[in-house]
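Since the structure comes first, as C-alpha cells, the remarks are kept for the end.
With one protein chain held back, the other chains of the complex are shown just where they sit.
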Amino acid sequence: MVYIVGVGLTPVGNHWSKSLRHLAVEASVKALEDYGKDVDYVVVSNMLSGVINGQENLGSYVVSHLGKIGTPAIKIEAAGASGAAASVVAQGLISSGVAERVLVVGVEKMTDYTSLEDTTSALSTAIDSEYEGFPGGTLDAMHALVMREYMKKYGVNREDFSYFPLLMHKNAVDTPHAQLRFKLKPESYMRSPMIAEPITLLDLAPVSDGAAAIVLSKEPDGPNGNAEILSVGHATDTIAIYRRESLTEMPAIRAAFSEALERANIERDSIDLYNIHDYSSVIGYITTEELGLAERGKAPELFKNGGADRDGPTPVNPEGGLKARGNPVGATGVYQIAEAFLQVTGRAEGAQVEGAKTALTLSAGGLASNVIIHLIRGV
Amino acid sequence: MWAYWQSVPAHWREIPARYRLEGGECQDCGYRMIPREDICPKCGSRNVKPIDLPRKGKVVNYTVIWNAPRGYEYYTPYVIAIIELEDGTRLTAQLTDVEPSDVKEGMEVEMVLRKTRVSGESGLIAYSYKFRPLIK
Partner (left out) sequence: MAASISNYPLGEVIIMRANRKVGIVGWGVYVPQWRIRSEELARGWGRDWKRYAAGIMVEEKSVPGLDEDTFTIAYEASVNALRRARIDPSKLRAVYIGTESKPYAVKTTATMLIEALGAGGEDRLTTGADYEFACKAGTEAMQSIIGLIGSGMIDYGLAVGADTAQGAPGDALEYTASAGGAAYILGPSEESIAIIEASLSHVTDTPDFWRRQHERYPAHTRAFTGEPAYFKHIMTAAKKLMGLIGTTPDDYDYAIFHQPNGKFPLRVGTRLGFTPDKIKPGLITPYIGNTYSGSALVGLAAVLDQAKPGQKILVVSFGSGAGSDAFHIEVNDKIEEVRDLAPKVMDYVNRKRYVDYTTYARYRRMIRMLHDFSAY
C-alpha cells in the first residue's frame, strides 16, 4: 500500500519573478510542511527544463535548492504524463523497500520562452520530431487532425466544442491555484483565433508556470489527511499518429482504465470524480468517452447538459483542468493527483465535490501516447 | 539551440527518406512504413528491408497551421496532412502549391522536393518531401 500524505501547490500562472528552482522549492516546502516529516527520496517530474531553461539533472538541482543535499533524487519525464510517471516511480521505490517516504515534485517554467513559436516548438517535442515535427507539424496540429476527424465522424460543429472550455473556466473560478479564473463567454469562444484549423486558442490549454508536490508514504501518517493509491493503470500508443488505426479512439486510455479498475478491484460507479488530461477540447471529449462517461460522439451533450458539472453525476475536472487550471506540462500530473488528494480528503475548498471519496486522475503524454491513470481513495 | 538551428547529421541521415521516400517493408507480414523501423511495428519481425514508396497518394486528413513552430513561421498558413500513398502506407507531410481552402479529403497529391527547414542565412537548407495536387 502507498498513501498520499502531504500536498503543496504554487498557483499556476506567469511567474515572471520566479525561476524553476523557486517554484520547485515553494511547492516542496509546502508539501513537507503539510506532512510534517522528512522524506528519504525525491522524485522530480518535468518535461521541458532542458529545452526551455537549459537545466537538466533536476534531481540534484532541486535537492540542492531545497536544503536536502545528500538525499537521493531523480527526474522522470513522460511529456504531459511526467507527473503521473513520477508518482508511479515513487510508488515503486516505496513498495520495493528502497524508500519509505518520497517527495514527488513536478515543476515547469514555460514562460521563459516569451513567444508562441518557441513554446510551440518546445511542446511539439512530445510528437515524433523527425516525421511529424520536421515537416512542420506541431502538437496542436495533431490535436487538430483528431478534432477534424471527430467533427466529420459524429457530425458535430464548432459550437459543440465550446461546452468543454466553458465548463473548465467556470470550474476554475472556484479554484484558488487556477491560472484562468474567469468565466468564458460562448461568443468569445466562437471568435477565438485559429491555431491549427479547426483548433483555436480557446480549445487549448494555456502556457503555464507552476510546481506541485505530494508526499507518498507507506503508512497513512499524514496529519492533515490521507489517501490510498488504490491502483495505477498505464498504457502506451504510437508516438506518431499517422500510424494509428483511428484518431477518434484512444485505446491506451481504455487499456489503462480497465487495468486500473481491475487492480483496484472496484466498480466504475464508485468513482466520484474524474481529473482528466484535456490538452484540447477534443481530447477532453474523447477521454470522457473512453472512460465510459458518454457514448462515442456524445461527449458534447454530456458537457452541454451538466453531466460533467461539479455537482453533476460524473464531475470532470472540478478544478478547471488543463484548460483553465493551466498546464505547466511536467508538473500537471502532480497537480492532478494533488487535486484528487485534496478532493478525497475534503480539502478542495471552492472546487470541492460534495462527499467525494474516490477519484480518478488520467495524465497523458503526447497525443494520448502515454497514459497513466491513478485511482485514489480517501482514508 | 535546436529550435533555431537544424542539426546537420540529424537531417543528413534521414536524406534517403526525405529525398526519395525510402521506407521499409516487412518481409514477413508485408507491412510498409516510413521511416523504416528495425522491428516491424505490426508483427515484430526483424526482417524489414528498405523500399522506395510510391510518390502519389491522397489526403486523408489535414489541418491548416496558423501558429507555426520556430523556423516555420515564415510559411504560415500552411497545411499539414496525413497522406495515404498508393500502396496504403501513411505519413505526415506538408502540402505545397495549394491554397489551404482548396484542400479536400481524398485530394490526389504527388511528392515534390521542397525547402522545409532553413537555418538562417548561413546554415543548412534541409530539403524534404512535400505533397502537392497532381499537375497532370
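Chains: A and B, in written order; residue numbering restarts at 1 for each.
Simple rule for what comes next: a residue touches a chain if its C-beta (ideal position, glycine included) is under 8 Å from a C-beta of that chain, and two chains touch if they have at least 3 such contacts.
Just so it is clear, the model here is predicted, and its values are computed rather than measured.
Of the chains displayed, those contacted by the omitted chain across the entire assembly are B. Contact with the chain that does not appear here is found for just one residue of B:30, B:88 or B:120, B:120. Looking at subunit B, the residues touching the absent chain are 4, 15, 19-20, 70-75, 96-97, 99, 112-121, 125, 127, 130, 135-136.
Quick note on the criterion: only the chains that are shown with their structure count from here on.
Between subunit A and subunit B, the centres computed from C-alpha atoms are 31 Å apart. Note for the complex: subunit A touches subunit B at residues 51, 115-118, 120-122, 124, 128, 130-138, 140-141, 144-145, 148-149, 152, 193-199, 238, 240-243, 247. The touching residues of subunit B, counted against subunit A in their complex, run 2-3, 10, 14, 33-35, 41, 61-73, 75, 78, 80, 82, 90-94, 100, 105, 116-117, 126, 128-130.
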